[in-house]
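All protein chains but one are shown at their positions in the complex.
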Amino acid sequence: MSDEIIRRDPRAEWIARNRLHPLHDAMQQAGAAETRGPSGLIRRNPHAVGFIGPNGIKRIDRMNGNGPAVGGRRSAGAAKEVELPLHKVENPDYYVVVVPDMVGGRLSGHDRDVIGQAHKLIREGEGAGAVLAVVFGEHREEAFDKAGVDRLLNITGEAYEGYTPELRVAALEQVEKEYAPKYWLLPDSVAAGFEIGCRLAARIGERPATQAWQVSSDEAICRGAGGTTDITRKTPRLMLLAEECAEPIDETRHEVLPLELETSVSVQAVIQDCGQVAVDPNAIPLGEAEFILSAGNGVTDWNQFHQAAEALGATEGASRVAVDDGNMPRFRQVGATGTWVTARVYVAVGISGAVQHLQGIGQCDKVIAINTDVGCDMVKRAALSCIADSGEVMAELIRLANAYRQEVVENAA
Amino acid sequence: MQPDKQNANLRIAALVSVGKHPGSGRARRAEQDARAVEMGLAMAPQGLEVLHAGDPHAEALRAYAGMGLKKLRILQQGENADAVPALSQYLSETKPDIVLTGVRAESGESSGMMAYLLGEKLGMPVVTRIAEIVSIDNGQANLLQALPRGQRRALRVPLPFVASVDMAAATPRQSAFGPASRAEMEAKAADVEVLDEVQASWSEAPARKRPKRLKVVKAKTAADRFKAATAKSSGDGGKVLRDKPASEMAQAVFDLLLEEGVIR
């Protein structure tokens, strides 16, 4: 909404009115439709008249008295997306290699942070360095340029699809030989970075900094002892970086020039990937679950509740009462006397929120309450509350989830 | 899995370290290492050797023994010694079929490199974050690897191999005081003791709290910045929907779920 608001600049308007103001001419020049030509005649440039309205149609402001276009500047949002300046590295003195996780074929937030860190190291160091991203297999990322990738080495081939750590490390070893990067940076992530990084470090005999979260060209601060200590050490060549180690690139575009390995690598993998095993969200231990749909005293239709959990792909939880009444097994109990959960999203259906229960969900980020009682403690705790019959809301949620799934399937097809 | 005939001759080495409780900082049995021992006990209680490189008098080691071990093998070495040379030397002599470790130690550097360095030195394949050893047939092991959010991937790897055990593996059995206090700590000096010189140059301090990254909105106008700065607090203060059709409320809930990325 605020994008549409015309911001007035009283100063500019005042200058426009005051022909004796020293800036008056300069101000009028910018984008003015009328200029005095070299012969002294007034020239009219019809293209410069008016401005582009919110619907993309040109509008002419007939109220000339209100001054020139400067007074009615549009906010950034309404403007066309700005073309960011292109950052070029012609002949890099060295490379900083980043191996992004590419979760789902795209750069993750963590990957972007790592690339940001790579640029930070280049800025701090001497000479012109380029960030080289090594990506395995087919990818779906379209914005490598905006993420800060100067060079892209995309190693493709069927062999690299799926879980192939050995092949990937062999290829990275080849990268090491051919490009001798100044730094190796990987995200210290469960997704892939940690494993690939460790394997590579062991292979090329580098001692990595792990869980590094503040890195300059001299010093790296890493989390040690299971995240309970900070180790400050000289910045090594290979680093596994924690999330949010540096700001991602967002003000420049980069070249994304493709590179290739001179020699292809061929290694026989010993570890055989037999594919992902389907896991029922309900089989996930409660303490580990990311998304919990939890039922309490207010739930009457248990079949519907189970359906809802299945449709949403949530792990089921329960309040103590629901467990005591025999509607849910004991190991599903959430709370101080049950399991302490760490879910990011916790949906409490018909749970009024006993102290013990609230203690048990203390670490949850987003709590959503569906309850009939607006005064209950769970509603006070929740980020979003629906004061309604839980059955109706759950029925709607099931419908929405199924519709969403349908849509996804159609889009994929 | 149940120990069966196939596993009778299986020899497993579980490497254990001294853990550290995240709250109190007190030494304890490390959670992942304990899972490694549990996995070993479940597969081959006879062929399991639990191995530690370091101080044989560390009390926390007793907690592993309390899981029902008759003895622990300890390669005695100084506090600042690197565990990898001693362990790889020992393991290259004993040649176990499976070497189990935790993913990351709870004390020290906790780099998580142990499994990989051993794999590299011993020339064994390394599998990461396993949740279960499903079966062993024809010299090949069928494993389940733990992926985030409770997902699993099936892997097949030939013996011998090194595996790091994830938190998703079976919870370790309770450590009982009686067996713990009676277990034998079979200590011998490590054959090789390499001082970790790199580590000596490091400085260590209790973890500082990391600032949470603010949602920096690079807005071009004051209005956008203002909106970005205020939008969060207004949306976070506990929105209450009432007296609206259920479909509308459900939509609001569903939108939030989508926004949080938990619907997949």
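For reference, chains read A and B in written order, and residue numbers begin at 1 within each chain.
One rule holds for everything that comes next: a residue touches a chain if its C-beta (ideal position, glycine included) is under 8 Å from a C-beta of that chain, and two chains touch if they have at least 3 such contacts.
Here is the rule we use: contacts and distances are computed from a predicted model.
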Listed names "siroheme decarboxylase", "DNA 3'-5' helicase", "Ribose/galactose/methyl galactoside import ATP-binding protein" or "Fe-S oxidoreductase", matching UniProt entry of the absent chain: "Fe-S oxidoreductase"
Of A:R320, A:K366 or A:R381, the residue in touch with the unshown chain: A:R320
Of A:N154, A:T342, A:Q359 or A:T372, the residue in touch with the unshown chain: A:Q359
Residue of B:L15, B:A42 or B:M67 touching the missing chain in the full complex: B:M67
Residues of subunit B (touch criterion as defined above) contacting the omitted chain: 21, 23-24, 26, 28, 66-68, 173-179, 181
Touch residues of subunit A, complete complex, unshown partner: 297, 320-321, 324, 330, 336-337, 354-356, 358-359
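Operating definition for what follows: only the chains that are shown with their structure count from here on.
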Averaged-CA centre spacing for the pair subunit B and subunit A, given as whole angstrom: 27
Partner subunit A, residues of subunit B touching it in the complex: 19-20, 22, 25, 104-113, 115-117, 119-120, 125-129, 142, 144-145, 147-158, 167-168, 198, 201-208, 210, 213, 216, 218-221, 223-224, 226-227, 235-236, 238-244, 246-247, 249-254, 256-258, 260, 262-264
Touch list for subunit A against partner subunit B, complex: 2-3, 5, 7, 75-77, 163, 165-166, 190-191, 194-195, 198-199, 201-203, 207-208, 210-211, 213, 222-234, 244, 247, 250-251, 270-277, 279, 281, 283-285, 288-291, 312-315, 344-345, 347, 365-366, 368, 370, 374, 379-389, 392-397, 399-401, 404
